[in-house]
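One structure coming up, written as structure tokens, with questions to follow.
The complex appears here without one of its protein chains, the remainder shown in place.
For reference, chains read A and B in written order, and residue numbers begin at 1 within each chain.
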Amino acid sequence: MSDLFSTTILFAILIAALKMATPLLISALGELVAQRAGNWNMAVEGTMLTAAYAAYVVVVLTGSPALALGVAIAAGLVVAAVNGFLTVVLKLDQFVAGLALNLLASGITLFWFRAGLQGKGTPTFASLSPISEGPFAGLYPMTVFAFALAPLIWWFLERTRPGLELRCLGENPEALDLRGVNVRRGQMLALLFAGGMTGLAGGFLMLAFSDRFVPDFTGGRGWLVVVAIIAGNWRPGRVLAAVLFFAALEALAVQSRVGGSFLPEQLLLAMPYLLSLALMALFRSKSLEPAALGIPYRRR
Amino acid sequence: MKTMKLLEVYRLSKRFGRTVANDELTFDVLKGELHCLFGENGAGKSTLSACLTGFHKPDSGAIMLNGREVVFATPAAALDAGIGICRQHFSLVERFTVLENIVLGTEREHLRFDLATARARVAALCERLGLTIDPDAPVAMLAVGERQWVEILKALYHEVRLLILDEPTAVLTPAESARLFAIIDRLRGDGLAVILISHKLTEVMATDRITVLRRGRAVATVRPAEVTPVQLTALMMGEEPPPVPARTLRHKGEVVLEVEGISVPGPRHDFRLEGAPLAVRSGEILGLAGVAGNGQREFLDALTGLARPTQGTVRLCGEDMTSASPARWMAAGAGSIPEDRYAEAMIGEFSIAENVALGWHRTARLSRGPFLSRARMADFARDAIERFGVKQAGPKTQARALSGGNAQRVVAAREIARARHLLVANQPARGLDIGAVAFLYGEILRAAEAGAAVVLASEEAEDLLAVADRIAVFFKGRIMGVVDARTASLAEIGAMMAGRAA
Partner (left out) sequence: MRFVPRSETAPAWTAFCYGVALAVFFLLSALVVLSVGGSPGKAFAALFKGSLGTWNAVGGTLAKATPLILTGLSAAIAYRARIWSIGQEGQVVFGAVAGYGATLWFGLAGPFGIAVALLCGALGGAALGLVSGVLEARFRVNVIISTVLLNYCVGYLLLWLLQPGLWGEVGQTISYQQSAPVADSLFLPAIPGLSKVHLGGLVALVLTIAVGILIGRTRLGFEIRGFGLNPRAMVARGVNAGALILAVMAISGALSGLAGIGQVLGESHRLRPDALAGFGYTGIVVALIGRSSAVGTLIAALFFGALAAGGLTMKVMADIPSALVTAMQGIALISFLLAEIASLYQPVRPVRDGGAA
């Protein structure tokens, strides 16, 4: 375990953590917007998985990572649109709709994977590589985007007119409705944004972390996104901190598998989940949960 | 002097499913007029307001502004046409500041608000109306009365020609109500027309014209000079009003409830009982006066087990109940009729039989071992329905199909049955038709006659003066004074409601 703490190892962990934080952060910031607008949007895991698989198929069939990312975003938008239809238009329970979509996504992607939509078997592709030289060597441009997104989202929510209206959707949508603002459109847009961001995250996850798709590729990361938002008390800065925390844990787990440690590998892999539980239990600051979160809006 | 019709409503109809909310409504409002819409709950006033503000689309009929027909596709269109509304249930965002609430929905062509200009406009508006409100205060920190002013500021921030006020004085002290009407008069002088929805006869009789609604129809439009309050009430009900329940002579027995030095935390005001302990005897009715939100809720929660006082003691029949759970209170013979019947006392999807079983379901009365006896529940329900006059319903009727009055009868039946020693009622008459109100107060009086101590909170001080023995007036989490209801005056109580000590 002691060799875990040499400078080169720590630096490698940092780089790995930044890389792992990237998809989580992008997805979490998008999801934050959806939740601040009042929708739980529980389909994050399914959206991410679908987008990852879509990216895989496209990159294997066309060889273009850029196109794959684009299709991944589109996949996220599609799932979000369906979720929006179910929860905003039909006013289905948001948890149930999200779970249903997660199930549907995992089922259909697995089915298409086994049926060979990507071609026979499991073709591989060249995964995205980071910047190779210069001061930013080892980093991905997407990471820079992810970290720039956080203050941008904060500024949007707290300092702009549409941001105020979006926050109002999550606190008291009736106030907006009475002022003549279209509540449904606002909620749909928020969901679509979240879907697009999670789609981008899923695509990046596929392209940068592996060279092929495997069943249950996202492995619960979508759920960690939701946990990060709750742990971050629905504030962009704290969500960023929570995401970095999870990413650091995961990087540590991977590094110790390579470097060797006395802790069983499975325990380290379970660490993010266990620690999330412990943290949520122990630290409950005054909840800033949006007041109308989870409540479908109906005109009285 | 030629007075122009600002608003004309012609044969407006609106139905929801099978219920007809507005039925061929016809009336008009003149420029600068203070026009009252008078009617019971369910008469169609809220639906009419919703149609006038573009919230709902009428099924048939016409709305005309200044002689030209208008159709509002969205609430935004109604706002643009100059129709503003302050609804009875506030639509404020608690987490936002006053200023944010006011500018919400405006400047839609901008990316960022011009807060400097907005601030100046709000300040000017406040000055014109004689209000002092901190624009940067979060609404969550404001008292209920102050929130009403914010709602009015919201409405007047736009250019309005017609302002609809739905029960604006429900949460105002008498002094604040007077101030509101003074402001309204000033605005009317500038040409603003005001539709006032109110059930308070003193206010209604001070308007220019009154349109009485009953079951969705406009039954009559009269001038206050042409009718007496009793005639008005009869028009509203369609029949002779029932006799006003009045205080009966009751033998007051032992002290049943004793509250001393308690402090109960609350979202805005902690309730604190200072000075001498408060005692309520068997057979006595203690009224709690004051605008809701001044500590009544916290005080009553301590009497039902929903809140635990951080200090002090609460005793029921000598037993220390300070940290008792709701189950213990019920077992000790205490019943509670809460403020919001559908949120706190009933389960809409359950039948009447299941609703009356709430709190009784673990007792031998309704259960046998671990099993609930459906037969006994049905019997209990039938008994309650008959004795409390729940109309057109049986044990299997779903609670949410009941009218407000009937639902409250079910709750009252259940709670009065267990109130051997103490009955707590929080705004029991709110939102009920006059028949139900009279019946309910009658039952409360009967419970007191049977020996229970009654603690009754109401925003209508007149009701308390008629029914209670003593009245405690609440203001900002304190009891300003306890007066004898037989000799106290409304002015006295109003002064205490506004903060003046007894």
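Note that in this section contacts are C-beta pairs under 8 Å (C-beta built on N, C-alpha and C of every residue); 3 or more make two chains touch, one makes a residue touch a chain.
For clarity, every value in this text was computed on a predicted model and none was experimentally measured.
Colleague: Touching the left-out chain: which of A:A74, A:L92 or A:A241?
Modeller: Result: among the candidates, A:L92 touches the missing chain.
Colleague: Among A:I15, A:A74, A:I131 or A:I230, which residue is in contact with the omitted chain in the full complex?
Modeller: Within the whole complex, the residue contacting the unshown chain is A:I230.
Colleague: One chain isn't shown here. Among A:T22, A:N39 or A:S106, which residue touches it?
Modeller: A:S106
Colleague: State which residues belonging to subunit A touch the missing partner chain.
Modeller: Contact residues on subunit A toward the absent chain are 42, 86, 90-92, 95-97, 99-101, 103-108, 110-117, 220, 223, 226-227, 230, 264, 266-267, 269-270, 273-274, 276-277, 280-282, 284.
Colleague: Footprint of the hidden chain on subunit B, which residues?
Modeller: Subunit B touches the chain not shown through residues 10-13, 16-19, 58-62, 64, 69, 304, 306, 325-327, 330, 336, 338, 343-350, 354, 357-359, 361-362, 367, 370-372, 374, 401.
Basically, only the chains that are shown with their structure count from here on.
Colleague: Take the average of all CA coordinates in subunit A, do the same for subunit B, and state the distance between these two points in whole angstrom.
Modeller: For subunit A versus subunit B, the centre distance works out to 45 Å.
Colleague: If we count contacts the way the header does, which residues on subunit A are in touch with subunit B in the complex?
Modeller: For this pair, the touching residues of subunit A are 159-162, 164-165, 167-168, 171-172, 174-182, 291, 299-300.
Colleague: Residue numbers of subunit B touching subunit A in their complex, please.
Modeller: Touching subunit A from subunit B are residues 53-56, 74-79, 85, 87, 89, 91-96, 100-101, 103-108, 110-113.
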